[in-house]
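With one protein chain removed, the remaining protein chains of the complex are shown where they sit.
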């Protein structure tokens, strides 16, 4: 047994590094390649009921080479067109986690059942998409809605269900509680942000607003993982700004069982997965840490 | 008239650069020096009713040299001990804005009246301190409390009142509305965050949690300034991650009338104020912008 | 986002213009930029000159490319980059095979030693054939209004390819595939500049991928050996939504 092995909700992972939703996971061949090149698992792009082209370009702004703001606009082929990509990705024989988004509990349940049928190893509920009822609010900031989504999806599928929460809220613990039927939390999604080009006198993204990701948001992600782990004790998948083995161990010591990698794929390329395993293994060795399990939440002070 | 001149709620400023609350503004001599060295105005450290030593060290963590997480813990000498510092700072003959924090409307009003008596040019209400009623929440996430604080302070003083809002909330527009009696908004305060040292297996700050500031949070600040300006049309002081003339103009085009500078004093020293005026003036010149007023909110799309 | 002032605009064909601007950044033939038209869109465009004065050569297909062709001297051009893996440079004779606006990315490779097959729908759309200096020029048009009527293969099959150190190919994927199939039989060294939908340009959105490689990062230049192993090349691609469609030839 390798010291990098870990597991999340019973799903065994060769290493703690999972490709985050929305990055290189629209095309089955790409997911397969990312898995073959070292990721322990991938999360698919968030898939909805119907086909969407997403926002007009620009859909990303780079910030300082390592961070970015994106507003892809939930482009996706619709769940019915996603079977072939799942099939191709699953040729890798590693876990493929299906991310889904919707605006009602029924939609989420329907999407999750189809993902399960496509062979997903788990469902990740993207609870950060815009929510029609509240103005400018996200599905994930309405505790009642979150509770009914998670409940409905748990009743509909047998595979583990992960609730991915948004940091753009006053009180994540309230939302985490509402989502407590989930098998694990995924923390965090992007932080709402904007970039203006002063020479064009205009926001860069066609949608004006987008989600900030990359090292910038790591301290925010660490905070939430720590706080939610300390208060709920539940399994957590950490995500936000991880680029190095130290970053990954910081999330794990804050309470994550494994982590997802998004923006670092831009700054470091797909090689990031091999690099992270190497760096993390080396630090663990020199710090005499025999297994990931041994240090999950190790930094939590009570 | 210089193209850098601007004003906020009738207070004339030589340039749009104000020292942010909590940075080099505990000692009157320091405030005076910062003003003499080029800041248009300073905001004092947030002052409360009674003396507080703040948290044990470490109270700051540097991140990548330019960003930081701080948990100073509202150290302050208490309003009654702050008169001498105000007197020393005011020798500069430039505006000194008094920042105050409390937990009730009465406290805020009392503090504001004393600040006015000390000769403050305006009051900045720090609405981001911990709030006892809600668990883990901030004063600034309770719209009713915000409304009563702003109302009470406005009734108590004649000088302009600025409401400084926290980004750690689901819906800033709701809070901005609650604070609409304020003369201007100050956006944003720090983003709640944490850093863990994996070799110590412990959060670095003695308080575990702190506030993230620096270039990392600029895209978040821009987002809020833009959104609040677009929806309310009120005057705004932008703050969060400003280090360059481009950053300042980005805030101004998002809707700010002037900006505050905090963490950049660490990365660039007190010289930052001169540097910012120089850079901003140069860009304005080459972009043929004759005055700050001309471009406030220029990037807003409706 | 960077910006620069347009210093010259050149009409190349009725639908294609070349926009010149100063940009000191080092860049190599085959690399591209993401050009932004504020309020309209952002699109990938190859650099058609890679000196200190850079250029892009753009065909008007839709809103963004059209807006770029309307830029005037003194306008501002916004962009980011350079992105992508460039063409390999070789010394000695080379052959360029360009289809339509595909000649744009090949232009910086033109030397006295390069022969070229320039193809287009019709004579007026032949791009940069006037730039081929020294080397042999083969013109090909769909309608026969200039040079050979047909497609680049009709020219290719008349040429002795052994003498070239490298063959560079750029054009619509259907053309690349035909050229690839033709050259695949031989031992010829060749590189292909591929075009697919690009949203991010920086290797995260997956919209430009072929067989798990991101055109914007691992490409857009691929060698013939690399293409050999690809399942998706010339066969399937994803639309803007991520829906898989089949290219039909």
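The first chain written gets the first letter, and so on, giving A, B and C; residue counts start at 1 in each chain.
Simple rule for what comes next: a residue touches a chain if its C-beta (ideal position, glycine included) is under 8 Å from a C-beta of that chain, and two chains touch if they have at least 3 such contacts.
None of the values given here were measured: they were computed from a predicted structure.
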Inset, instruction - With touch as defined up top, name the shown chains that contact the chain not shown. - result: B
Legend entry - Residue of B:141, B:166, B:190 or B:263 touching the missing chain in the full complex: B:263
Inset, instruction - Would you write out the residues of chain B that touch the absent chain, in ascending order? - result: 22-27, 29-30, 32-34, 45, 51-54, 56-62, 68, 70, 72, 75-78, 81, 84-85, 197, 199-200, 202, 204, 206, 262-263, 265-266, 269-270
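The rule is simple: only the chains that are shown with their structure count from here on.
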Inset, instruction - Determine the shape of the graph in which chains are vertices and touching pairs are edges (line, ring, star, complete, other). - result: line
Inset, instruction - Could you name the chain whose Cα mean is nearest to the mean of all protein Cα atoms here? - result: A
Legend entry - Euclidean distance of C-alpha centroids - chain A vs chain B, Å: 33
Inset, instruction - Find the geometric centre of each of chain A and chain C from their Cα atoms only, then give the gap between the two centres in Å, rounded to an integer. - result: 36
Inset, instruction - Just give me the whole-number Å value for how far the CA centre of chain B lies from that of chain C. - result: 50
